[in-house]
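Of the protein chains in this complex, one is absent; all others appear in place.
And then chain A:
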């Protein structure tokens, strides 16, 4: 009897639980139906369904929400300033680490430039000035046209202006602020930024002119391999070369690639609002900085070899002519070509 009563009670309890489940299920379906209806009408609440009403956390904890924000989860921000609905760009934190005053970009970039300067000084100490074989002949041969010289020196001026202002902006915080203070640095930084932005477009136009002025003769050729295997004759022996040697060609193409990168990234950085995403800006800034380091590093070597490093080289870029023995020492194939053309013209 007692057993049958217990069994009946258990059956009731099971039925009542089942009834409750069915009621809950119906209630859920009703609420989901209403929500679906609201969403269809475009009046869905601006928070996830399980988050509860406005100003409540729902079934999420404070730390969960902040963790999601920190990791770059997207949502429905009330501010139109927030790009792509992301309150905190998680990639931006990584970028900030890379770009900060003691970060790898500034550290390795600075180290790279210091290494280039040290290498140039070391080379000068070991090798000294590269002299003209047999001394000056007193006869000259035309090497660079007026257009080439003007374009080259315009780029040289812009290289200095943009290089100095760019390095001030990049290295100012770790190097200048400890010496001159934040207030004085802010003057340098403002001035540098304005000058950098102003001269940038002039650099792009001049760079295009430079490319077309110098591309002839800078295409790779077989004699470049011989020049490379003989280290350009810098440590003895003679390395034949045409109008430009392999080192000059390497500089030309490196400068071209760096110039394109600097120009493209510079344009992107000049119009940050047009991009709509910060990630692209980070890449633009990173590639701008790396290309600048490459350009400046190679540029230091180029300036050294073009001035104090090699006797008679700068005359070609100032007067347009070089000594015949200079040409015979560094560009014998080009000199022979010039001579044969002269003979052809005379004949």
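What we mean here is this: a residue touches a chain if its C-beta (ideal position, glycine included) is under 8 Å from a C-beta of that chain, and two chains touch if they have at least 3 such contacts; residues count from 1.
Convention: contacts and distances are computed from a predicted model.
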From "DNA-binding NarL/FixJ family response regulator", "Nitrate reductase gamma subunit", "Aspartate carbamoyltransferase" or "Sodium:solute symporter", the hidden chain's UniProt protein name: "Nitrate reductase gamma subunit"
Residue of A:122, A:187 or A:219 touching the missing chain in the full complex: A:187
Contacting the left-out chain in the complete assembly, out of A:154, A:208 or A:234: A:154
Hidden partner interface residues of chain A, rising order: 146-147, 149-150, 153-154, 157-158, 186-187, 190-195, 198-199, 201-202, 205-206, 317-320
